[in-house]
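Only one protein chain is missing; all other protein chains are in place.
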Amino acid sequence: MVSRQFNLLSLLISFLFITIYSSAAYAKQPIAFSHKLHTVQNGIPCQYCHLYARRSFSSGVPPVSTCIGCHGPQEMKLVKPESSEVNKMREYWSKNIPIPWVKVHDIPDFVRFPHKKHINADSDRLISDAGGGCDAENAPRSLECKLALFRTGGDERCIACHGDVRSMDGMKQVDDNFGKMGWCMECHLQVKGAKERKRTGNTWAGWFHAKEMDIEREAAIGLINDKGFHNPNTLDCLTCHY
Amino acid sequence: MGTASGYDPTAGKVIIDEHIGHPGIKATTLGYGEINDEMLAMLDKPHPSYYLLLLGFIMALGLGALSFAIQVDVGIGYSGISHPIAWGFYITNFVFWIGIGHAGTLISAVFYLTRAPWRTAIYRSAEAMTVFAVFTAGLFPLIHIGRPWLAFWLIPYPNERMLWVNFKSPLLWDVFAVTTYMSVSIMFFLLGLIPDIAILRDEAIRKGKKLKALVYAPLALAWRGTNHQWVHYMRGYLIFAAFATPLVFSVHSIVSWDFAMSSVPGWHTTIFAPYFVAGAIFSGLAMVLTVLIPIRAVFGLQDYITNHVIQSVSRVIIFTSIIVGYAYATEFFIGYYSGSPYERAIFYYRPFGEMQSWTLLGDNQLNFPQIAFWLMVFCNVIAPIPLWRWKVRNNPLAVWIIAALINVGMWFERFNIIGSSLQHEYDPASWGEYWPTIVETGVTIGSFGFFFTLFTIFVKSLPPMAIMELKEGTKPPMKNNVKKDGDG
Amino acid sequence: MKKGLSRRKLFKYMGAGGATAVIAGCEKKPEKLIPMLVPPTNYEYTPHTTYNYMTTCRECEAACGMMVTTREHRAQKAEGNPNHPINQGALCARGQASMQTLYNPSRIAHPLADGKQIPWEEGMKQFAAVMQTASGAIAYIGKPTTGSDGDFIDEWLDAAGGGRRVGFNLLNQNSLVEANRIAFGRADIPEYAFENAGIILNFGADFLESWGNTVENARRFADTHAYKDGKKNRLIHVSPHVSLTGAKADRWVMINPGTEGLAALAIASVIREEKDNYKFLKKFLESYSPEKVSEATGVSAELLRELAKDVIGHSTLLALGGGNLAATEQSVETLTAVNILNAVSGALGETVRFYDQSPSETSSHQQIVQLINDLNSGKIKLLIIDDSNPVYALPPSVELLQAMQKAFVVSIVSQKSETSHAANLVLPALTAYESWGDAFPRSGVRSIQQPVMTAVKGFDAKAREDILLEAVQQVNNKAFSGISSYFDYLQNKWRKVQSEVGDTGNFDNFWIKVLENGGIFQKPEYAHVSLNRKVTSVQVNDPGMTAKDGLTLIPTASIFHGDGSGANKPWLQEVPNPMSQIVWDSWVEINPDTAQKMGINDRAIVEVSTPHGSVQATAYYHFGIHRDAIAIPLGQGHQHSGDVADGFGINVMDLLPNNLDGTGSLTLVGTQAQLKMVNDKSFTVNTDGNARQLGRNIAAATTVEELAKGGDHHGKHARPSEFYPDRSETAGYYKPYRWGMTIDLDRCNGCSACVVACYAENNLPVVGKMRTAIGREMSWIRLERYIEGMGDDHETRFTPMLCQQCGNAGCETVCPVYATYHNPEGLNAMVYNRCVGTRYCSNNCAYKVRRFNWFDYEFPSPLDQQLNSTITTREVGVMEKCTFCVQRINTAKHDANNLGRDLEDGEVKTACQQTCPTNAITFGNLMDPESKVAKQALRNNQENRDRQYEVLAELNYKPAITYLKKVNTREIDGHGSEKHESHETETSHG
Partner (left out) sequence: MVMGNFTGVWGIFEYMDETTETIEQIREKGVQPTVITPCPRHEIDHALGNPTTVLPWIALFFGALGCFVGYSLPAWTASDWVLPVSGKPILAIPPYTIIGFELTVLFTTIFTLISIALLGIIDSFRFPIPKAAKKYRRFQRDRFGVVVRCDAANLEQFETIMKSNGAEEVHVEK
């Protein structure tokens, strides 16, 4: 009797567990494309294929012509002429149908996420040190590590949010709460002056005229950067929601 | 036994016999067992007409639920609320039901503290009314808002968005005031019920009704009636009463600040808090009478809810009616005296409608707010005037008619405030009109259905009068009637 | 529509049931990522990025330059081409709505034969077959054109065996051209240099609505008429009807219909006497002395003399006439009289300048009449009609429809219309925004029209010229040899243009320059003209319309619908007419005095009948109309123009006879109508809650005298000291931006282009007539129209009302969830996805500029393709409002940030500001003392401080929008309506 109840309970728990964590599984894609193969073994940088990342809001899914550029039609015997997965791509190409990839990293429609702002951001100037080093072994997705990756730039900057795509055979969401507001805020709070803006902006302004104090603080918290222009406000709601 | 109190035509005055329990309440001459049995008899298997009545109320409730379902499906736009009248029937209903919810706590807390013994017979029902009315009122913000599925965002809870709520918003005060009031009313109601449920439990066991006993036993919280329990209980009750009293006055004040804190002409006045509180008590007591006078007739409770009780409630109604009438007059005076063109315009608009010169030429038509205004004045200021006469107060039918009118009037008072001010705000180019649609009417009917369904179920499932307090108010059984010899 | 219980609905029901608990099963259906097969290679393309293409607006004949914003290869927003000399970056409401020409749901998607869908091949076969049999008996009705397409069609008709082209334009300027020929020997339309005028006498020309190029007129008029340096030039409106133009006038002189010419000559006679010039006119003008015409015109001789004195005292005069009000039987004579007045007062060469060449093409109604006769007699076998809609726009008494049945009618159109409905064969044409073309509207302006996108998906259409080319090449293989498409033809034409403008370089380079620039623009050359001595032979008579039985019917040209082509655009139906504030309808303007005498209520349904027909429409009380006249706007009452147009309002053309004036143009004014009240209530929807501002100073005005006094200017008063410190003292606040706006009410003429621009930019849904009736219109900016005074001496004021981005906003504090708050850049932020929809903010907004999504509004396909992808499209239950086009601010900031700098003044333009023809709206950073907006808004500004005010400043909401008062040249007598002294309020002090 007891054991049956226990079984039922454990079934329920595991069901919930699976439903909640199923997002961490690889999404089923029309073609078993391996990021690992392309990036690590062949050394292709992210922005070779996702070519709009530095220029646009969207990073851009590579057009099929990019794939065919290396793999070529089967008769040309370029790269992997016999691979069945690559042939799937060739079939799409020959039929003039774009590949219906499944979107893994999705953010709600009411959020404006400009890839270009993040790719082009001058991390040294904008991001303050989170304090504490990155423990890449035990906590690769900790805030410190993400910031470290971001500051490294290049492909590492992509990894900061999308996870280590270079180790993935398919594509999966690494952070469970990817695209949630708190997840974004984690890093947005690390921008110079952001915490000060958020917390102490001017709590007492209503009761004490705090002009001098604030102007001093403004310089101290780095609202104005070394080039003399104003750092972007990463905390304003209208930065992302409009 | 004789009449406890009454009008003696020969003497031409009311004769109150000071020696019998509480003057005017016959039940105070009954014995403990007698009270117990009579009260429990009320919970006996009901007459078939009871189910018919209940069915009617449930159908009204169903109509409301259906209307709301349609509204959620099609969009809030299926109601008549619009621009610039963004609040309409729903907020009117909300304020109305919150107002109804004031009588219970007022009677059970304020009159407890002021030791008004005539409350004993009616406070349980009034408290139940409070709880149900606040339930009903609490539904309306959900019905009203555009995205009810996100209503939980109004609660300050830690979330991954790192966002909190705006404590400067009067609506958030409302959230706190209404939830606190709801919690306190429910707790107060349950607190009062504990000894009575223990009675029910023991009676059920005594009569061998095991199922009932099983239901009542946990609700009675192991109540034994020992002196230790009584000490905590009575002190706790006093604390509840002491804290509920300011709460009663605060809730409707805070509801009134939903309006008074805005800059809408006709809303932005300091008189709103007392005005709303008086109105709430006014409407709440009227609802008590509207509900209890029929119950008294059906159950034959003339010994408990005597004419004296009705008279006492009527007196408070007269008093609050005067306050409300005075507030109406003050609003107009301030509107005039402020010199603000916006205020003056709105207080012209409420009674008389569009001013000739507001439109290009003429077209002075009577509109919904004007109907609401004159109904309000008639029902709230003029209709209670006959209550000044003792004869009217002593006639339950007349009192019931007046109380029902007051309920109508108070509903229209809220509509008058909400509906008319929003129609004529600052920018004349954005003035508009408001007419409810079938959805709002359906939900409004449904809210009455909800309230009365709950109340009807209550009447037959829990003792509608506090048995324990009735006993407390009556003469205790004495072997040697040395000190009191009231059996006249 | 989805069937069954969708996910959102499920959530809704659950939410409704209180079960808002987070459930594990609420996973989203994964979205698909569809890449491109091949990225465009011939030019750089980046998704989510704006590309602008220069083209030419073809909504009317004015040919304004247009810059179309495209994203993902979809045109999303039309703006004026800033290089273009005519409109200089601005567009009117119709130009803004051109995107709905492109994405109109009532566009024709497939070739139709007798209303049935057929494949293209079959359609072309039918067309070619008919062409072959009809050789030589072909007629083409098209919009009058100034570009190469006119030549093309002429050549095409030759190649097809001969035929004739008839231009059709209801509101043409033929009478003016003819009058100019008579008076100055130039059959041309001159340039009207408003900016040189000291006083403008307008004899009924609606130059801000329908007469000439309204965008250019508005700009140049505002430049002279707006208050500047302590003075203001006046516009005097001499007309039986106050239109939008009349509303902007400083004085309205009510005149009997059709007698403008008499008045003009009377004024001219006084001026001539004073100046003693033009001796040959002495005798002629003496016969039109003020005393003699006073009775016919209904204007006292003293007033005419006073006007003449004004003209002399404020030279140079610009006298204007023409348009629909002048379209009487003696329109040529009337306009000749205006020409005489211009000449006598010395306006020639100053304010009225003729170009050295006259490119304008004349089209006259007479040609149509001739065509109808030929159709009836069987001389025309094939009739080709393009996007013009003569079946709708001509009175039924012309009997075009009956005549069309005698021939095979091919309609090559993009939009459904009454004409295409009557056609035997309908071939879907591309709109002007998907095809090539050009326009040469006047000397020195050569404007190119290039496709800004490929054909809208789902519409199997071809360019009009290409259809014709293909058909003629099927019939005649020698036709257009070497030309495979109209594009080739056009390029050949532009090779000639290249040589004309003296460019000797490579044509490809020239062509790219043209496309980048939107055309080739040169300074116009002017020719000297003088008054013809033969003008004395012109006889101006008293038409005596007022003496006749009945009321004179004046069809007015609508600012939105033109001759009816605007009616199928949802935006133009939804945006209230600036004068009447009525939407989705027609109305009969009637003077209240007349109406009350006849017992007709405001908004009653009246039956208007003439000998030629009768219609039922809503009576609208309008002070600005002659007591013996009624006015009905053109453009509504369609029957076969798609769902948006059909069944709304009435077509005034049903009432008109087939009368012609001296040039063969249709006369619009002169029919006598009878009025009868049918029902005293009507379902006409107007968006203004009240036409009166009750002394509340929302649309404030001052006078020149007042300003000259100075002294008590409001700028002197500092802002009241505050209990709480200013937000600019908060860390991070207003640094470096505090966005602000000024709106100059003296420049605003109520054209409502800003309103349509806002619809286009911000994905505002169109809600329709029923929902507008209960106040559900979604417009973020509305043009408030207030009427001051009573009777003839009334004044109309316009105020664009949009979110004021208040410093101490009423809306913010009442929101329980911080969905709206004061942003560090001074914007009143609205976070749509945080909103739960309590709507308290809307209640507490004194300006009532917040709009609520009562439903999930639909954008019927293909209108959804126009949606701006840079902002969120809001869902049901969410409040929305203007945030100064924050998407534009953010986009500009992204770019500036990448360049490592702050934004500069003028870098961000809001949609309303961008399109304003008169530059009434200025937007920018208030913290930058050098910015244009700061100069206008700051209290220490010498020039503007006397005019600055904030709407409802006494509420201390501290709006970020500063209005500049309208400047009147006279006092409007005592706010007629506000006898009730309680409504008098102090002027607000900022």
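When the chains are written out, they are named A, B and C in that same order, and each has its own residue count from 1.
The criterion applied here is as follows: contacts are C-beta pairs under 8 Å (C-beta built on N, C-alpha and C of every residue); 3 or more make two chains touch, one makes a residue touch a chain.
None of these values were measured; they are calculated from a predicted model.
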| item | value |
| --- | --- |
| Neighbouring shown chains of the undisplayed chain, as defined at the top | A, B, C |
| Residue of B:Ala41, B:Leu55, B:Leu221 or B:Ile438 touching the missing chain in the full complex | B:Leu221 |
| Which of B:Trp173, B:Phe259 or B:Phe373 contacts the chain that the document leaves out | B:Trp173 |
| Contact partner of the left-out chain, one of C:Gly65, C:Gly163, C:Gly298 or C:Gly807 | C:Gly807 |
| Missing-partner contacts on chain B, residue numbers | 31-33, 36, 156, 162-168, 172-173, 176-177, 179-180, 183-184, 187-188, 190-191, 195, 198-199, 201-203, 205-206, 221-236, 239-240, 243-244, 246-247, 250, 254, 468-469, 471-472, 476-480, 482 |
| For chain C, residues in touch with the removed chain | 724, 727, 730, 733, 806-813, 815, 818, 820-822, 958 |
| Interface residues of chain A (partner: the chain not displayed) | 197-207, 235 |
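Just so we're on the same page, only the chains that are shown with their structure count from here on.
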| item | value |
| --- | --- |
| Pair exhibiting more inter-chain C-beta contacts, A-C or B-C | B-C |
| Averaged-CA centre spacing for the pair chain C and chain B, given as whole angstrom | 57 |
| Whole-Å gap separating chain A and chain C, where each centre is the average of the chain's CA atoms | 46 |
| Multi-partner residues of chain B (each touching 2 or more other chains) | 163 |
| Chain C, residues touching no fewer than two other chains | 834 |
| Complex contacts: residues of chain C adjacent to chain B | 9, 11-16, 18, 20, 592, 596, 601-603, 621, 623, 688-696, 698, 771, 774-777, 782, 784-787, 801, 810, 813-818, 834-840, 842-844, 846-848, 851-856, 876-879, 952, 955, 977-980, 982-985 |
| Chain B to chain C touching residues, read off their complex | 68-69, 72-77, 80-87, 141-142, 144-154, 163-166, 168-172, 175, 258, 261-264, 336, 339, 341-342, 344-345, 355, 357-363, 422, 424-433, 435 |
| In the complex with chain A, residue positions of chain B that touch it | 159-163 |
